[in-house]
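Excluded from the complex is one protein chain; the other protein chains are retained at their positions.
The chains carry the letters A and B, assigned in the order they are written, with residues numbered from 1 in each.
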Amino acid sequence: MNRTIALAVGLLASLATPVMAQDIKVGTIFPLSGGAGPDGQTVTNAVKLMVGQINEKGGLLGRKLVVISKDDERTPAVGVSRANEMIAEKADVVIEGWNSPVTLAMQPILARAGIMDMTAVSKSELILGGETNPYAVRINSSNGFDAEVIAKYVVDTLKAKTVAFLTQNDVYGNGFQTAVEAEFKKLNFAGKVVLTEKFAFKDTDFRVQLTNLKAANPDAIIVTNSSNSSGLPAMVEQYRQADLKSTFVGAVGIMLTTVFKVAGDANNGIVSADIFFPDLAPFTSIPESTAFVAAYKKAYGADPDKSAALGAAAVQVWAHAVETTKSLDRKTVAEAIRGKPVKGTVFGDVEFLPNGQMKPRYVVFKVVDGKNAKLEALP
Amino acid sequence: MTVIESQTPSRTNSPLPRAVITLVLIAVGFFLPRLLGGTSVAYSTLTTIAIFAVMCYGVDIVLSYLGEVSLGHTLFWAIGGYTAANLSVKYGLDGWTTALATIAFCLAAALFLGAVTLRTREFVFSLVTYAAAVVAYEVAFNWDAIGGSDGIVGIAALKLPLGVATFSGASQEDLWPVAFALLLLTLAFIARFRRSRLGTTALMVQMNPALAASLGVDPRKVRLAVFVISAPITGLAGWLYAYQRAYVGPDMFESYFLVMMLTAVVLIGRRILVGPLIGTALLIAQQNLLSLGGDWNKIILGSVLAIVLIFWPTGLAGLFRRFSKSKF
Partner (left out) sequence: MNVAQQIINGLVLGSGYACIALGWTILLGVARLVNFAHGQLYMLGAFVTWFAIAKIGLPYPVAILAAMIVLALLGALMQTAMMRLVMTQNLTSLMIVTLGLGYVLQGGSALLFGGNPQTLPGTLARAKVDLGPLWFTWQDVLVLAVTLALYGVVWLFTQKTRYGSVIRAVAEDPKLAELFGVNARVVYLLVFVFECSAVALGAALVAPRSPILTSMGFNEVIMTFVVVVLGGIGSIGGALLAGLGLGLFTAFFGAFVAPAYTTAAAFALLLALLVIRPAGLATK
C-alpha cells in the first residue's frame, strides 16, 4: 500500500517538476498493480537502479537520464494508452513487456511513432516476427533455445526412457512442447512420450491431471506453467501430495521467487534451467553481475531475481548502443544491437541474433532447499 | 420499476436553426483534436473515445429499451475485432468487406443468442449472455486458427476504396475521421431508433407489458429484434478498434470493456442520446489524464457505477435536472 502511494506521489512529482530539455527519457511500462504488480515493480526497480548508476557516472552523451514509469495493469487496452502517453512525453526508449499480449498490443503503437522499444520479459515468438516492429529487441530467452536445453537434459543427462508433458494450454505452453519434441527428434531420442496433460493458465487445481500422470509413471514430466504466483506453486504442492515419483522438469525460467516463497520445500528435487542467478556460477564470477546483485540488495533489501536482471540488462544494452553510436535514433540504436555482441551486461558478455533475440547462457539446476531458494547447478 | 425519463422539450421550435446547431456541433466535434492542440495524444484519446462510445451504444439500446443487462456484448466487440484482423491479415480484404462481414457475423451470433435467451428474463438473461461470452473467450483463446492465446499481429492500415480514390489510414490522425464518421452514423441510427416503431414498442413492452399485450404486440419478437440490431453497433466499434490497435487478442473479452460499457451508459442516465458518449469521454479522460494507478482506477470506476445508481438512479442528467428545477 505504501509503495503504491509512494509510486503515485512519485508520478505526480515527476509530472510536476519540469524535465530539462536535454534529459534523456527512459520509459518503462510494466504491470504495477494487481496480481503481476510485484513482478512488474521488480523489473521497474532494476531499471531505475541501472539508470541511477549511469547518471552517477555522468549520464549518456553528456545528458542526464530520467525514468518515466507507467502501469499497464496487465491489460492490453491500458498498455496501448500508456504507450500513447510515452509518445506524448517524447520518451527516447521504452522498456516494456511482462506478458505477451500487452507487448504485442503496444508494439505497433511505439513502432509507428519511431520509439526504440526494448522488450524485457514477454516470451511470444510474434514479438520478433518483424511484422509490426522491424527493430525489435528482446532480452528474455526464447522458447526455441529453452527447449534445446531442457530436451538435452532429459535425453542426455537424465537418460529418461519415458517422458510426459504437463502443458499450459496456450501459445507459450504448446509452443514450448512442440519445440521440445522437435529437439527430441534431433537428439535421436530413443524413449517415448507416454502422455500429454493440459491445463489452463488460470487453473489452481491439478489433481485430475496429476492422477493421470501418476498412473502413467514416466521417468520425467516436463512442465510449462507461467502462473508463477498461484498456479505453479499450487501445482508443485499437489505434485508432492499426489506422491509422483517422476522427475519434475520445469521449463526454463518458471521458477521465480514467488514459487519458492509460496511452495517452499515442496520445490525440492525440481530440475529446471534459467539464465540468471544471483548466487550460482558463472554469475558469481561476472563482475557486472556481482556488482548489480550488491547494488540491488542495498537498494531494495532482497536478492534480484531473473526478472530484475532482465530489466537491468535492457538498460545496459540500450545504453551501450547509444554510447557507441552517439545517437538516440531508433534505427541506428537497434542496428547496433541486433546481430551484434554486447559486452559487460549483468548476464556477462552476450550476443544478439539478427532478429533481436539475446542469446543467453543457461544453467541447469536442481532445487536442494526450496524454503531458502537454494539451488545446485547441474553439469 | 424503472424511472421514465420525461422527454426534454427541444428549445428550438423550427427545424432550420436546429439543423444549423447540429451542423455547428458536428463541425466543432470534427476539429476538436486540432482545437485541443492537434497532438498525437489528442487524436488517439479522441479516437479511442469515439470507438468506445460506439461500443457502449450497443449495450445502451439493450439496457435502455429492453431494461435488460447484457453481459455478453464483449462477444460482439470481439467478433468485430477478430473479423477485421483475420480477414485483413489472411486474405488482404479491404475495410468495407471486413465491415460487412462484421455486421453479418454479429447479426448471426445475436440471432442465435437472442433465440436461446428468448424465454429468459433479468438475471438469467444476464447469466446466459455472460456464459456465451465465456465460451467464446475459451474458443478464441484455444483456437490457433483465429489467433489463439497470443492473438493476431500485423493488421495493416485500414483501406476504404471510395470509387476512384482509396482512403488509407494507420495513424491516429488518419483514423480520427473514420471514428468520427462511425460515431455520427451511430448517433443518427440511435436517434432514428428512438422515434421508430420498434423503439417505442420496446419501451412499451418494458414499461407496461400488459398494455403491449393488449395491443397485440409479441414481446418476444420485439426483444429479439432489439437485441439483434444492438449487436452490429458494438461489433463495428470492435472492427475499427482492430485497425486502431493493429493487434487483436483474447483480451477483447476482458471485463474491463464490459464494465466500461455499463458504466458509460448509466453514468449520465439511460435513454439520453448523447449519454453514453459523454460517459465514455469522462471515463477515458479519468483513466488517461487523471490516472491514479490500476487499483485506484478500479475503485473509482466501481464506486461511480454504484454511487450513481444508488443515489441518482436517473444518472448525472437526472441530478442536473433536479438541481436546475430547485433553482427556478
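What we mean here is this: a contact is a pair of C-beta atoms (placed from the backbone, for glycine too) under 8 Å apart; a residue touches a chain by one contact, two chains touch by 3 or more.
Nothing here was measured: the structure is a model prediction, and the numbers come from that model.
Visitor: Looking at the full complex, which residue from A:Gln53, A:Thr162, A:Ser230 or A:Asn355 touches the chain that isn't shown here?
Guide: Once the missing chain is taken into account, the touching residue is A:Ser230.
Visitor: Decide which residue listed in A:Leu61, A:Ala200, A:Leu280 or A:Ala295 touches the omitted chain of the complex.
Guide: A:Ala200
Visitor: Can you say which of B:Leu32, B:Val134, B:Ala225 or B:Leu319 touches the chain missing from this structure?
Guide: Of all options in B:Leu32, B:Val134, B:Ala225 or B:Leu319, contact with the hidden chain holds for B:Val134.
Visitor: Which chain B residues would touch the chain omitted from the figure, given the whole complex?
Guide: 1-2, 63, 67-69, 116-117, 119-120, 122-124, 126-128, 130-132, 134-135, 138-139, 142, 255, 259, 262-263, 266, 294-299, 301-306, 309-310, 313
Visitor: In the complete complex, which positions of chain A touch the hidden chain?
Guide: 1, 4, 33-38, 169, 197-200, 202-205, 207-209, 211-212, 215, 229-230, 233-234, 237, 241-243, 258, 261-262
Methods note: only the chains that are shown with their structure count from here on.
Visitor: Measure off the straight-line distance from the CA centroid of chain A to the CA centroid of chain B, and report it in whole Å.
Guide: 37
Visitor: Taking the touch rule as given, give the residues of chain B at its contact with chain A in the complex, in rising order.
Guide: That would be residues 39-41, 44-45, 48, 141-142, 144, 148-151, 153-155, 170-172, 245-247, 249-251, 254, 256-257, 287-288, 291-297 of chain B.
Visitor: Tell me, which parts of chain A touch chain B in their complex?
Guide: The touching residues are 4, 7-8, 11, 31-34, 37, 71, 73, 75-78, 80-81, 84-85, 87-88, 100-101, 104-105, 107-109, 112-113, 124, 126, 129, 131-132, 169-172, 201.
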